[in-house]
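Would you mind keeping the following structure in view while I ask a few things?
A single protein chain has been omitted from the complex, and every remaining protein chain is retained in its original position.
Read from first to last, the chains carry the letters A and B; within each, the first residue is number 1.
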Amino acid sequence: VKTFQAEHKLRTAGGLTVTDITEDVQEAVRRSGITDGICSVYSAHTTCSVRVNEWERGFLEDFAVLLKRLVPTERYSAHDERPTENTAPEHAQRVGIGNRRALCMSMLLGPPGESIPVRDGELSLGTWQRVLFLELDPERDGHWLVQVDGV
Amino acid sequence: VKTFQAEHKLRTAGGLTVTDITEDVQEAVRRSGITDGICSVYSAHTTCSVRVNEWERGFLEDFAVLLKRLVPTERYSAHDERPTENTAPEHAQRVGIGNRRALCMSMLLGPPGESIPVRDGELSLGTWQRVLFLELDPERDGHWLVQVDGV
Partner (left out) sequence: VKTFQAEHKLRTAGGLTVTDITEDVQEAVRRSGITDGICSVYSAHTTCSVRVNEWERGFLEDFAVLLKRLVPTERYSAHDERPTENTAPEHAQRVGIGNRRALCMSMLLGPPGESIPVRDGELSLGTWQRVLFLELDPERDGHWLVQVDGV
C-alpha cells in the first residue's frame, strides 16, 4: 500500500475560466506507481473548485452564464465593504473584489475536490469526463493537490 | 489492507429519474470483506450523479421541478446545435438532445460520486440516507463503479 502526493501550480485567467488538468492528474497517477486505489484532487482555495465534468466550451460558457444568474452581483456589494471576520489586510482586499459572490458560487459547486477511482493504473473517467479546475475569482496564482492511495 | 472494485450496470428511465442503489453498494461492501475503511461510489457519466440523500418520492419530484426551474431549457438550445468540441458523431447526437442542460444540472449537483465511511462492515449511512443514482439525460444504459478501501 502506497501514498503519493504532489502539488501543481497554475495561473488562472479569472472570470469563471476553466482549466483542463486531466493530463497532469493522470501523469501523477502514473508517477505514483499505484495501479488500484483512489486519486484525490483537491483545491486549497475557497474560490476555486476541482470538478469532474465535460470539457466543451459551449457548455462551460452556458454554465458560467447560469452561475452568474443564480448568484447575482448586487446583493453582495454592501457586505463586501465591511468584512465581519478575517480582517487581515489581504483579506479585506479580497472581499473588496466581490469575493463573497465567488464564495457563494463555490458553495453551489460543492466540495473543493474530487475523489476518482484508479484501476489498472488509470483514472476511471468516463468517455466525456475530464478533471476541471474552475476559478471563480479574478486572475491569480493558484494550485491544486493530488494524492493517490492504493496498491 | 485491501482494495475491492466492482462495476454495476443499470438501465435508466431518463428525465431526472432516481434509482436507489443502496442495497447493491452494501452488497459490494460485504463481498469486499472490508470492515473499516471508505466506500467510493462513482458515476463515470457526465450527466449522471451518485448522491447520498433521502429516498422519498415527493422530495425527489420536488427536486426535479426545482432543478428544471433553476436550469431552464431555452438558453441551451442554440448552443446545442453547434458543439464546439468533442464533435464525434455520437457526441453531436448527445448535444442535439439538450445535453448541455443536463451537464449544467450535474455541475449544480456536485461531484459524480460519493465517499462513505465503512464501519463494522456496514456503510455509515444515517437513518434516512440512501445511495441514489440520478439520471439527468434521457433513458439509456449506464453504469457505476464501487470501490472499497480499508482493513
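Basically, a residue touches a chain if its C-beta (ideal position, glycine included) is under 8 Å from a C-beta of that chain, and two chains touch if they have at least 3 such contacts.
This is a predicted model, so every value here is computed, not measured.
Asks: Which residue numbers on subunit A touch the omitted chain?
Replies: Residue positions of subunit A that touch the missing chain: 1, 3, 5, 38, 40, 42-46, 70-71, 75-76, 79-80, 82-86, 91, 95, 99-100, 103-104, 106-113, 115, 145, 147, 149.
Asks: Footprint of the hidden chain on subunit B, which residues?
Replies: Output for subunit B: 1, 36-38, 51-59, 61-63, 65-66, 70, 108-111, 114-117, 119, 124-129, 149-151.
Quick note on the criterion: only the chains that are shown with their structure count from here on.
Asks: Which whole number of Å gives the spacing of the CA centres of subunit A and subunit B?
Replies: 20
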